[in-house]
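Just below is one structure, and these are the notes that go with it.
Omission of a single protein chain aside, the complex is shown with its protein chains in their original locations.
By written order: A, B and C. Residues from 1 in each chain.
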Amino acid sequence: MELGMVGLGRMGANMAERLVRGGHTVVGFDPGAAAREQAAARGIGAAASLAELVAALPAPRTLWLMVPAGAVDATLAELRPLLAAGDTVVDGGNSNYKDTVRRAGELLAHDLHYVDSGTSGGVWGLQEGYSLMIGGEEAAVERLRPIFETLAPAAERGWGRVGPSGAGHFTKMIHNGIEYGMMQAYAEGFAILGRKAEFGLDLHQIAQIWRHGSVVRSWLLDLSADALGKNPDLQGIAPYVEDSGEGRWTVAEAIDLDVSAPVITASLMERLRSREKDSFADKLLAAMRNEFGGHAIRKE
Amino acid sequence: MELGMVGLGRMGANMAERLVRGGHTVVGFDPGAAAREQAAARGIGAAASLAELVAALPAPRTLWLMVPAGAVDATLAELRPLLAAGDTVVDGGNSNYKDTVRRAGELLAHDLHYVDSGTSGGVWGLQEGYSLMIGGEEAAVERLRPIFETLAPAAERGWGRVGPSGAGHFTKMIHNGIEYGMMQAYAEGFAILGRKAEFGLDLHQIAQIWRHGSVVRSWLLDLSADALGKNPDLQGIAPYVEDSGEGRWTVAEAIDLDVSAPVITASLMERLRSREKDSFADKLLAAMRNEFGGHAIRKE
Amino acid sequence: MELGMVGLGRMGANMAERLVRGGHTVVGFDPGAAAREQAAARGIGAAASLAELVAALPAPRTLWLMVPAGAVDATLAELRPLLAAGDTVVDGGNSNYKDTVRRAGELLAHDLHYVDSGTSGGVWGLQEGYSLMIGGEEAAVERLRPIFETLAPAAERGWGRVGPSGAGHFTKMIHNGIEYGMMQAYAEGFAILGRKAEFGLDLHQIAQIWRHGSVVRSWLLDLSADALGKNPDLQGIAPYVEDSGEGRWTVAEAIDLDVSAPVITASLMERLRSREKDSFADKLLAAMRNEFGGHAIRKE
Partner (left out) sequence: MELGMVGLGRMGANMAERLVRGGHTVVGFDPGAAAREQAAARGIGAAASLAELVAALPAPRTLWLMVPAGAVDATLAELRPLLAAGDTVVDGGNSNYKDTVRRAGELLAHDLHYVDSGTSGGVWGLQEGYSLMIGGEEAAVERLRPIFETLAPAAERGWGRVGPSGAGHFTKMIHNGIEYGMMQAYAEGFAILGRKAEFGLDLHQIAQIWRHGSVVRSWLLDLSADALGKNPDLQGIAPYVEDSGEGRWTVAEAIDLDVSAPVITASLMERLRSREKDSFADKLLAAMRNEFGGHAIRKE
């Protein structure tokens, strides 16, 4: 198929390359000239503007957005007038599903299809394929089947339409919430292992053992083994953990739906905590202990 | 009554003084000469040794231990041969209740009574009285009624025999577990208030408002108000929170009894976390994010 | 002063009565005739409509809303056209502070003052006074000083202007988040005490002991003691815990502000969990254990 890729950052360029390798024709656009040049070197056609990109595609057109969540509305505002009835826009990024539901309605009013593809796989997706959780009208999704079959790890596996517009991003959001919990579980476990000085454990070795036959084997464990192999003591890495939004949304959704989710929530809290270098809460705890018990306070 | 106070640290000396003010005769012993001298200046008789202390008391003797949990067994080993059948030893410190049950059995074999008094009130107890949770044989506890009535905030309030040997320390342990959870709840709430820059809230003022008529009024809030009044930004206080053991024991007990205690447990975890300046778990999370998503790692 | 009370439910009627007892003149309105009659019997003037209520008040008028959070916008829509420049509306309920900021702006456009009063104290406020956290313009708040001084436990204590519009409801929201954490801490502690069968502890007795001199003494403990005194085993009470919204908002706010709040969050999760009678998560855990270990599954 022919597809226009909007956004040629790490994810967008990799996905475009995987499609090109799979026999599709991809024209890409990115506001950055460097990104366009690098894409061209990887066999991805590079348009100089959204208008040029749209003009290069046959009707009905397929545009795949791989832009930051905060840039989707602006991109759609620019793109919409360039499109014609029957065209399809896919949002493959990490948009909030509520925005997706709204946007699908807005585009539908112009006879445009809007498909959301929650996309997992990270930098490894180029080689291993992406896991795609797709929301949107059945016919619109079905028309893009060749795209999904190429992006996914295998034609029939690793992708699927999970529901109407928004369902794909909703599912990806929960996926990331689970990811937070799993990561935190491993992180705590390895931290305990590493603290047990009397056994002198080799965390990389243990990760390698667990990768084969154990109940906790997983792709995140494979990656942890890689990280611990390269840098056993994780020297030089700050204990500072970003979050990209989906974990927050998962917690909010759990609460909205009255579902108790203590572990996903605790994982998010730990990420927030990792970024507090001078916790007011902990200072107040120390101050309270001093007030009632005369316990000494550490000076900063 | 006449009572021997073993251990004239902050708590022991204060309790002895409250007893003296209440008309009791107290002889104290402490291995530190300075502590003995300070006690003498406060009207507390000071013996130069445990033997001298025991010799100064009329039979049946009452010895109150106010020593660190780790020193109780050694103190009892030295004290036991000096005592006579019918004497009573009270452990007023924060011993693990399992040790208390064991010690009571050991002393009983020598016809000695052992009473555990979980003691709350901290440095304020001298003026306001102590809350006393008492375990031991009924008759042994009853004989000490005048002591408890003086130490407690009022003759009939703030103290009671809650059960057999160990029950007092068990109850005090749970008291401290609750304390951890309450403290953490306040600390989190004030931290959120303080972070809301747009409202420019005065945390001391809010604590004062809450002290009167609100659902969250409490003594810990009174102390928080004091701390925030003296040092509104808690400047110079390190975000480092010690724990004294009872919180850990409470978590262990909850698990042994199959009782879910998520808040007390989370409070303990936060104290441990406050002391991690270079969390390995957080470093591993950052490393994992880099592995799968190419997310940048902060350098230390 | 003269004041119109909109909403004569439990909270509104009690507050009106406390104002009447304090020498103020209160006219009330409630859509329910029974509520109006009961209010009249308590010395509160009862208007048959909002229009009649407004007409009964001298300019500049003071209207105090004590209606459910979901009814505030509708009430304001009806009330606004009846008011004149310089009048003041107080929202004394549990509105979300973001709504309050919006409403204050809307009313200001009509030269009306909007004051938010976060109100704590529950059914005990009539006798003991209410703790009032107030947001709004300084002059508008100052004009109402006689009202606040009467509602609060004492003229100078238990109330204060904490900041601009919204700051009062924000502070009350955090107050309730803290309340969740404190309640959960007590609940867990008493649950552990009650499970320790070998000591046969009397939870009411322990609550009474702790009320005097202990570190965990508080008003919530006083209430727990009352509840345990009336019904020691809490027989007939379902383990089902509602939440009224502020806890959810507190968690959302903590996350928005990047403040880790593990205990308040865990408290909310436990309330959600208390309402799950057939947890899907727990079923899936049981199913997973069966899959990997052949562990038996309990049948429902």
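Some observations on this one:
What we mean here is this: contacts are C-beta pairs under 8 Å (C-beta built on N, C-alpha and C of every residue); 3 or more make two chains touch, one makes a residue touch a chain.
Not measured: the values here are computed from a predicted model.
Interface note: of C:Ala33, C:Leu108, C:Ala154 or C:Ala287, the residue touching the hidden chain in the full complex is C:Ala287.
Check A:Glu2, A:Asp99 or A:Glu128 against the missing chain and you find that the one touching it is A:Glu128.
Across A:Gly92, A:Gly181 or A:Gly293, the single residue that touches the chain missing here is A:Gly181. Touching residues on chain C toward the chain that is not drawn are 10, 122-124, 183-184, 186-188, 190-191, 194-195, 219-220, 223-224, 226-228, 231, 234, 236-242, 262, 266, 270-271, 273-274, 276, 278-295, 297-300. Listed by residue number, the positions of chain B touching the unshown chain are 215, 248, 251-252, 254-255, 258-262, 265-266, 268-270, 272-273, 275-276, 279, 281, 292.
The set of chain A residues touching the chain not shown comprises 120-122, 125, 128-133, 135, 152-154, 157-160, 162-164, 166-167, 170-171, 174-182, 184-186, 188-189, 191-193, 195-196, 199-202, 205-206, 208-221, 250, 253-254, 257-264, 266-267, 269-270.
As a convention for this text, only the chains that are shown with their structure count from here on.
Comparing each chain's Cα centroid with the centroid of every protein Cα atom identifies chain C as the most central.
Our note on geometry: chain A versus chain C, Cα centroid distance of 39 Å, whole angstroms. A straight line joining the Cα centres of chain A and chain B is 48 Å long. Between the CA-based centres of chain B and chain C the separation comes to 33 Å, rounded to the whole angstrom. Multi-chain contact residues, meaning those touching two or more other chains, occur in chain C at positions 215, 254, 258-262, 266, 269-270.
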